[in-house]
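Encoded as structure tokens, here's the structure I'll be asking about.
Every protein chain except one is present and positioned as in the full complex.
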Amino acid sequence: MDNPQEVAGPPLLDVVNVSKRFVVRGSRQSVTWRRHLTAVDGVSFSLRAGEITALVGESGSGKSTVARMLSRLETPSGGYVNLHGERVRFGVPGGRRAYLRQVQLIFQDPFASLNPVHTVRYHLERPLRVHQHLRSQQDVERGVAALLEEVHLTPPSRFIDCYPHQLSGGQRQRVAIARALAVGPKVVLADEPVSMLDVSIRLGVLNLLAQLVEERGLALMYITHDIASARYFAATTHVMYSGQLIESGPSEDVTQSPRHPYTQLLLESSPDPTRSRKRIPLSALEVAHGNIGTGCRFQPRCPYAMPRCAEEASPRQAVGGTHWAACWLLAPVPADGQ
Amino acid sequence: MSAISGGAAPVPVGTRVGSKKRYAAARQSRDRFVRFWRRLTQSRKTFAGLVILLIFLLIALFGPWIDSQSPSAMSGAVLQGPSTAHWLGTTQTGQDVAAQLLDGTRFTLLVSFGAAAVATVIALIIGIGGGYLGGIGGEVLSMLSNCFLVIPALPLVIVLAGYLPNKGGISLILVLALTGWAWGARILRAQTLSLRRRDFVLAARVAGERSWRILFSEILPHVMPIAASGFVFTVIFAIVTQSSLAFLGLGDVTTWSWGTMLYWAQNNSALGLGAWWWFVPPGLCIGLVGMALALINFGIDDFVNPRLRVTDLRRRGRRAARLSVAEVLAPHASDSAVVEAVGK
Amino acid sequence: MVYLLRRTVFYVLTAIIALSINFFIPRLMPGNPIDSLLARFSGRVTPRTLASLNALFGLQHHEGLWGQYFAYWRALLHGNLGISFTYFPTAVSHVIGASLPWTLVLVGLCTVLSFIVGTAVGCIVGWKPGSFLDNLLPLTTFFSSIPYFWLGLIALFVFSGLLHWLPVSGAYDSSVSIGWTWSFIASALDHAILPAATLVISTISFWLLRMRNMMVTTLGEDYILLAEAKGLSRMRIMAMYGARNAILPNIASFAMALGFVVTGSILLEVVFSYPGIGFVLYQAVSNEDYPLMQGIFLVVTLVVLLANFLADFCYILLDPRARDEA
Partner (left out) sequence: MTNREPVAANSALPRGATIEVDPLRRNQRPASDRFEPLVEIQHLTVEYGVGAVAVSGFDLTIGRGEIVGIVGESGSGKSTLAYAVMRLLREPAHIREGRILYYQGDSATELLAVERDQLRALRWSELAIVFQSAMNALNPVMTLHAQIDDVLRAHDRTLTRTSRRERGEELFKLVGIPLDRLRAYPHELSGGMRQRALIAIALALKPNLLIMDEPTTALDVVTQRQILDELLRLRAELGFSMMFVTHDLALIMDIADRIVVMYAGRAVEAGGPEDLLRDPRHPYTIGLLNSFPTVSGPKRRLTGIPGFPPNIAELPQGCAFHPRCDRALDVCRQQVPTFTVEEGSNRGVRCWLHGASTTLGAEASVAEEQCEPAKLARNQGSDMDRGRSSGP
């Protein structure tokens, strides 16, 4: 669980300024802003081999949409993605499979992501056949067994003919992980891989992922709403709010000295019996994510909001090292001391 | 990658790998069928339905051998009640009602099952295809099935049949299929739409599967119970509609079916003459087959909608409860999305 | 409102498609039955009649198909459905106008009655699934599986033929004249009892079964559990929490049912010689009266569409989610 030491090197997957807009048909309330829902707005980050990067945000922050775009279940409305330094072209025939051979997605809910009519064997042998081009039955069989061992479902013969409903949540998620590995990917996107699991088995699944990152040199994006687990699990943490990255940096820096008010709120809200809680002023009460203009999106909820925040959103303000936050509070004070 | 292609991983699999796999694949599809079948036969109602239907199918197959009299042969025994010579009595022209009934069973069932089969295939193609493809094509297909659903079937059939020069079995099957597919297509579409967004379908897409493979391998198994229910429903529709057509004299009145029997009975005012044995049996047969099919549908409903199962469970008390605790404890685990999909 | 608008567009489109089907069927069918018919009536056809038939059926093929199609629409929009051969020389629209009310009242009322009773009983059966009431289901299924006309004939045989309790045919006694008089209403009711009872008995099972299943499904919802925990009376839970939600899919599936009802009622009218639109259709078919057949198909389709539209409207009233849904 220790942080993999920063592996220097070129990013494996480079996400540049990616956006996604959904067209939502107007509803009776809030017709005005719902027409175009910007789920993801100009998000940029990179994933490196052998490194775990966390993407933290609450539901509706757009973090799952990022995962879906990167696994090509959605097409971005703006921005681009570089894989191995080469620009990925969406919508090229045949390009899909080649891309998915490199980038795989693990879904949140292991109860839903495995087809109840197929056995574990079927789930694992399909990608082996499609992507590894294994033909002979013996090779496939061996591959499936090796995958099961790799995710610690041993002995494989015990699980290989099981249907999903015969497995527990933790076991299913391991099968789902094995399926992603079957393709032989370089990048794995894990969309809340443990949030549907019981507390006592979460750690096992996370440790397995960490081990795979180390052994296979994967670039792993760990998407979660649980910032505490990001702290333990990921080297780098990006915090997302309402479709934008608002703070980013080494996980320990982000969680121990959060600079954006939203990150602070998130950390304050996370249950942790080992500390005495401070209270964030209650002006941070729920406000609809409405009226997204040019201003900071957190401004309606922000206890420290200034007039400037409503007018324009802050650019990234460097805090030190790779740590930055998008907040005017961190802007260098103008010389005239306004 | 390394772990797979390296081949160094210890694989505790014997030499029978190939055969084992084939065996497993066969078992996989069989298991699901067995589960489905067991669910169907578990309920007394459904079991009764299956038995009744089986009897009629046997009659359709072997009917002419059971009673060797020709259904059209006339005799001097006119309008006689049931007797040992004529189990179900005779008609005004001395024809044997039982022979007609046995002979008619074959045509009636052939036409209705044939029509339902054709209709179900159309429904599957238009429903699943339209549901999975989405976009403009999907919308058009949906519109088409909604149209056919709203246009009342019988007047359309009557108008169609009125123009048809050839009123034989094939054209009857086509007319019934044409008017009977829409209901199934609509429900299949709703179901496919919800399945399309399920994680396991998305996961198959991420695994790099092609669309046709997702349709056949991931989606089709889940809609089969619904398609089966649609099939059963269409058979009922086809039986009733073809009988109605025949009764109106719009069918081929020289082919024996339950409908034509009713037509001749009505034309000769069988009831007015008190010849109930002429009129009652064909109607009763239609009702019985319809009921059998509806009872089978109960079983399919229970399979599709887990909540209905629980009630069955309550009824049969604790012993049954022991069998299905799994479903009770995880009521939302399997197919409950079906309910919502069919609901709207 | 958006929802309603979309539905309206849908129904208009459906109507156009249905009317187009109506146009194309006689033209796609092999042979030309109209020509032979025309020959049958050649001596009595006036030029005006001929013109209208022309428009509806394209008897003289000097115009192209599109030209015929537009002429057909023009005739329809003028309410011109041609001349009936059976009731020559009455206009089809007139024949339909005389028979439609009978059907609307009989079938309409019975459908509503069957829906209400079936839904209410289904609600009670579904409230306590597994009780003895569930054993009703196979019985009602049996009644819904036999063709209406057969059931109607048996009923006719028993109640009119054997017992002489009720009249054999027609919609009212020929001795009374139509009007809002007691004798007429009593006579009409007397004549309607058998067909109505047959219709209700045949259709009730559909609503009953669906409502029961939806009720059982709904009872598994958390909000039912919460209502129970709230200490509400059983009646209130059953009505406002159970039935109120369970009924929604039933209304949404009104279209499906209506097709069957219309189908059955046509046969029923034949059996009871009830002077509704089904009976007229039967006569049109027997006499190969194509203009009348097509006119009736057209009107029946439009009426069903209208009924569906009303059902949609009810759905919107009952389901707040549909109101917001685009």
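As written, the chains take the letters A, B and C, and residue 1 is the first residue of each chain.
Criterion: contacts are C-beta pairs under 8 Å (C-beta built on N, C-alpha and C of every residue); 3 or more make two chains touch, one makes a residue touch a chain.
Remember, predicted model here, so these are calculated numbers, not experimental data.
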Among C:N245, C:S265, C:Q283 or C:T301, residue touching the chain not depicted: C:N245
Residue of C:D134, C:E269, C:D289 or C:D319 touching the missing chain in the full complex: C:D319
Absent chain, residues of chain C that touch it: 221-223, 225-233, 236, 240-241, 244-245, 248, 318-321, 324
For chain A, residues in touch with the removed chain: 1, 28-29, 58-59, 111, 158-159, 162, 165-172, 198-204, 207, 225-229, 231-233, 255-256, 265-275, 277, 279, 282, 284-286, 288
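We adopt the following convention: only the chains that are shown with their structure count from here on.
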Cα-centroid distance, chain A relative to chain B, in whole angstrom: 46
Distance from chain C to chain B - Cα centre to Cα centre, in angstrom: 25
Inter-chain centre distance, chain A versus chain C - centres from mean C-alpha coordinates, in Å: 55
Two or more partner chains touched - positions in chain A: none
Partner chain C, residues of chain B touching it in the complex: 45, 48, 143, 146-147, 149-156, 158-160, 162-165, 183, 236-237, 240-241, 243-244, 247-250, 262, 266, 271-272, 276, 279-280, 282-284, 286-291, 293-295, 298, 301, 305, 307-308, 310-312, 314-315, 331, 339, 342-344
Chain A residues touching chain B - in the complex, by the definition given at the top: 71-73, 96-97, 100-101, 104-105, 107-109, 111-119, 121-122, 126-128, 130-132, 137-138, 140-143, 145-147, 149-150, 155-157, 161, 163, 165, 176, 179-184, 216
Chain B residues touching chain A - in the complex, by the definition given at the top: 1-5, 7, 9-13, 17-18, 20-21, 24, 27-28, 31-32, 198-209, 217-218, 221-222, 326, 333-334
